[in-house]
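All protein chains of the complex are present and in place, except for one that has been dropped.
Chains here go by letter, A, B and C, matching the order in which they are written, and residues are numbered from 1 within each.
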Amino acid sequence: MISAGIDLGAGTTKVLLYDADLAALGTVSVRTRPDLEATATEALLAACDAAGVRREDIAYVATTGYGRYQIPERDLQITEVTCHARGARHLFPDTRCVLDVGAQSSRAMRVDDRGRVIRFRMNDRCAAGAGKFLERVARALEIPLEELPAVALRSTDPQPISSICAVLAESEVINHISQGKPVEDILMGAHLSIADRVLALLRQVGADGEVALTGGLARNPAMVKALELRLGRPLHHSDHSPFAGALGAALLGQQRLAKRNAGGGA
Amino acid sequence: MSDEDAGKALQKRLLGEYYQSLGDAGRSGQKVAYLFVPGNVVELLRCFDMLPVYPEINALQCGIKKMAGDLILRAENIGYSSDVCGYVKNDIGLMLSDRQSPFGPLPKPDLLVCNYSGCNTFVKWFEALAHFYGAELFVLDIPYLRERGPSTADIEYVVAQLEELADVCARTSGVPFDRERLKRVTSLSYAAEKLWVDVLHAARSRPSPFDAYFEAVFYMAPLNILRGTEGCVEYYRLLLEELVSRQKEGRGPVPEEKFRVVVEGPPPWPHFRSFWELFKRWGVCAVASTYSKVGGLFDQGVFHDPAQPMESIARYAMNSYTNWNLGLRLDLLRQYLREYEADALIIHSVKSCRSFSVGQADFRDVLAKEEGVPTLMVESDLADPRYYSEAQLKNRIDAFFESLAHRRLVGG
Amino acid sequence: MRAWKEEHPSRRAVGAFPVYVPTELIQAAGALPIWLYGGGGSVEISHADSRIQSFVCSISRSTLELGLRGHLDVLDGLVFPSICDVARNLSGVWARNFPRMFVEFLHLPQNRRSPSAVPYTIAEYRRLLAGLERLCGKPVAPEDLRAAIHAHNENREAAWALLDARRRTPWATDAWETYAFLRAGAVLERETHTSLLRQALAAARERGRRPKDKVPVILLGAFCEQPPLDLIRAVEEAGCYILEDDLLLGSRWFRTSIPDGADPLRALAEAYVASSPPSSVSHYRGTPKQDLLPQRCRQLGASGVVFLTAKFCEPALYDQVLYKERLESAQIPYVHIEFEEKMSAVDTVRTQIETFVESVLFE
Partner (left out) sequence: MRTYVAGADVGSTTAKVVILDGEGDIAGTSLGPTGASIVEAAQRRFQEAVKAAGIDEHEVEFVVGTGYGRFKIPFGHTQVTEISCHARGAHHLFPGTRTIVDIGGQDTKAISVNELGDVADFCMNDKCAAGTGRFLESAALTLGLPLEEIGPVSLRAARPLRITNVCTVFVESEIMSHMMKGETVEDILRGVHNAIAGRSISLLRRVGINPEISFTGGVSRNVGMVRALEDQLGLRVNVSPLSQFIGAIGAALFALERARGGKLVAAPVEGGT
């Protein structure tokens, strides 16, 4: 039985298909358009194509992300916190902490051995601790977004950025530029400032044990480095990290399917 | 040794001995009481040989020594909100770091005496310490001054509680209550308080021999920590002598006293020196401040009285600056502006302490708009280094004195 | 309110700031007590910003805003109880900005273990009563006070009956509904409100709703500033049954009736000292409230606790840490939400509550 997890984020929509033999079939990521339903349908069909299955083969659709309620054909909607936790636990079985750093918001979760969320904290009032901040810094430094990590990783002397507000932090960036500080040091400073904010959330839920990173910024090696530097130990991340939400949704979909088949079907 | 050095040396020695006694508390077996500065009842505790520990003072010391940032984060990690008082978080942070203060290790409390004067957060603070330490908590409820003076009911209520507290202290310390001793201790308090008032009044002269905000906060430390001891009286005697000699020589804290100001609100401890510099460069000298009255409004005639020790402790406790209602506080600011011939009012509004800060904007509204007192209000925090923005503060302080200076120039 | 004033031109209206004010005294003096719960989300803060800083809770800012805009001109007086530093200083700001109004700060005892707490509370109530007598221009006789206590007893009894019914059969009545019924009492005469509450209870009993698969919880933290109604609904829609809450706590402060016997003032004071519910704004008299919470969860069969605390509400935020610690050792799940009167993003809250519900429901 195949379940689909659709993670409708503000920036991108991710789909992951999972079959009953407990293996991921394929993933697809597309940019989220204002028409969420159309975006989701398109991404789902693309995932089917990629996996070589038909839409009718999908027995359960679980949605997550901020657009989770916008998909009429869903069987169930689940929050991104629950899904990321489950997804991360699946990818990294010993993880006890999950950090999800996205474009608009960041979350820290404490999970039990089954991936259930025990405690979590979100940063959603101020953009200073999320990917959006990097976009603004990139704009101020006139560096293409995709080059950010490579440039930041060349840093030898990261510059501190202490402001609480993303916009004022931007002027700190400008101040560093005007003082002739190297671009890579300013950029690494920006990554570290996000890391500080995100880890503050993590400490509030309890930072001991293994930590996994999910969400869009998991693919940014400079972000990973900044987090590891501040945390003082390595954290789990992989190419699948951005799909942790979709994976978690697909897994919980499997759980419901199994229950449905065991109960109602018989 | 000059008088100046003598006073400083004595303060250093006395405070050194005090912190030493805190470090030794475990060995000496002396019982430890935590209490707050405003409206504290240290005279009573001294009668039971109890060691007073002031968490607020520990917090401000951590601020000056740049430890506050880390300690506050530790407290936030166990769930304290970024929006609650930085002093409390600093203290919780100390607790989570085995109470290693800048002056050495602090003892655990045997008794928490929550003298709830002017600050509701005090109750929440000690409820938390009682929770974490399992220590006995006595909330000494001190009524807010709703009118100019306390009512008979207010006094009776506080005195009755003081008697109950004396029983608790006797039980905790094993020392019986000696009322004669209380008289002796309060008379020492009175002597120091009288001298302190003379110190404060020295700022009336031009130039003022000392800064009644940035220096007064250090001058008042012995009164807050060592009140009721011989050493404390001696310290103020030396300090007064020194100020009188400075007065005679026309020496003050700035090379040329250009602006005399009254300051309202606590200082930003983690950035104390740089904040002071922002004023010094304009030749600003504080001639009176409200923060130097948090430990008691002695200059308003409220003293300890050996003839009526318990009642005077009750009166004293109700007359800490933040326990006064806003109308009384506003009148006090007016009095200081007049009495010390100040040019302006500086309000430092701190996020941590709502007890101070809520209402300050209203003071500003009346004094600046209705009464034409040049008033500058700047915001940061007393404990949390994250709320201090040097560039922003400098800009505002410069603009303020720029315009004051310009008006003076044009006005002739 | 204005309509009530027109109908009763000679009577006074006196506001009560949360959490607890002995509104019996206001009623006994012949005035109408009005509970003030801020401006909700509808009032833009424009005037109050020049009087109090941005790091102060919404209810203080919006109440002052309403005052400065003249929306509270119908009030002849306002009583602030000693709940926190902000409310205390606000009483001073109020007194200066509204000199024609009767403004009183009531110092309720924080040391309720002291034998002197009762006499002190009586003295404080006498002081308030004397002010009210001056305001209303007539002395208050013991029978006036007894009548007011009686009306308040009946009102509290009706409120608790409704809340108890919800606790037993949470599917029959939604928490947002009972909240709305209780909240209506803020501007009504006690007697009118009591009959409204009784009708609501009767109507709830006739409802044939079935229980749903929801997570039973205790809702704590919004004892002073009130969350937007949408937020309470969001908690329920996200999958919770709210068995018990501390919303509008002051208006139903006492669980049992206050004796309206020979010395009603003393009875009222004794009730405050001895029978106040656990609250973040009055120091505990016996067991600290965080120690009582796990036990209360078990008694009620609540699967967890939803903390709704007002942003910048220091008393709630301090207690929060202690509550959490006790719940964690008892392995009781909880979720903590900070709210403001003016909240745009109920969606985020919904996500947090849903996550909490999912963590309880999913294996």
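Rule of thumb we're sticking to: a residue touches a chain if its C-beta (ideal position, glycine included) is under 8 Å from a C-beta of that chain, and two chains touch if they have at least 3 such contacts.
From a predicted model like this one, the values you see are computed outputs, not experimental measurements.
**Student:** So which of the visible chains would the left-out chain be touching?
**Tutor:** Touch partners of the hidden chain, whole complex considered, are A, B, C.
**Student:** From the list B:Gln61, B:Asn90, B:Asn115 or B:Thr375, pick the residue that touches the absent chain.
**Tutor:** B:Thr375
**Student:** In the complete complex, the non-displayed chain touches which residues of subunit B?
**Tutor:** That gives, for subunit B, the contact residues 281-282, 361, 364-365, 368-369, 374-375, 377, 379, 387, 389, 391-392, 395-396, 398-403, 405-407, 409-410.
**Student:** At which residues does subunit A meet the chain that is not included here?
**Tutor:** Here the touching residues of subunit A are 10, 34, 104, 125-127, 132-133, 136, 164-168, 171, 174, 177-178.
**Student:** By the contact criterion defined above, which parts of subunit C meet the unshown chain? Give residue numbers in ascending order.
**Tutor:** Those residues of subunit C that touch the unshown chain are 44-47, 49-50, 54, 342-345.
Everything below uses one rule, namely that only the chains that are shown with their structure count from here on.
**Student:** Linking chains that touch, what shape results: line, ring, star, complete or other?
**Tutor:** complete
**Student:** Could you name the chain whose CA centroid falls nearest to the centroid of all protein CA atoms?
**Tutor:** C
**Student:** Let me have the rounded angstrom distance from the C-alpha centre of subunit A over to the C-alpha centre of subunit B, please.
**Tutor:** 48
**Student:** Could you please state the distance in Å, as a whole number, between where the Cα atoms of subunit A are centred and where those of subunit C are centred?
**Tutor:** Each chain's C-alpha centroid was found; their separation is 40 Å.
**Student:** Distance-wise, how many Å sit between the C-alpha centres of subunit B and subunit C, to the nearest whole number?
**Tutor:** Each chain's C-alpha centroid was found; their separation is 35 Å.
**Student:** Which residue numbers or ranges of subunit C touch two or more of the other chains?
**Tutor:** Correct list: empty.
**Student:** Among the residues of subunit A, which ones contact at least 2 other chains?
**Tutor:** Correct list: empty.
**Student:** Can you name the residues of subunit B that touch subunit C in the complex?
**Tutor:** Within the complex, subunit B contacts subunit C at residues 78-81, 83-85, 88, 116, 119-121, 123-125, 127-128, 130-131, 138-141, 143-144, 146, 151, 153, 156-157, 160-161, 164, 325-327, 329-330, 349, 351, 353-355, 357-362, 365-366, 379.
**Student:** What residues of subunit C sit close enough to touch subunit B in their complex?
**Tutor:** 50-53, 55-56, 60, 82-86, 88-93, 95-97, 104-105, 107, 109-111, 114-117, 119-120, 123-124, 127, 280-281, 283-284, 288, 290, 311-312, 314-315, 317-322, 324-325, 338
**Student:** Which residues of subunit A touch subunit C in their complex?
**Tutor:** By the definition above, subunit A touches subunit C via 66, 78-82, 114, 116-118, 120, 122, 124, 252, 255.
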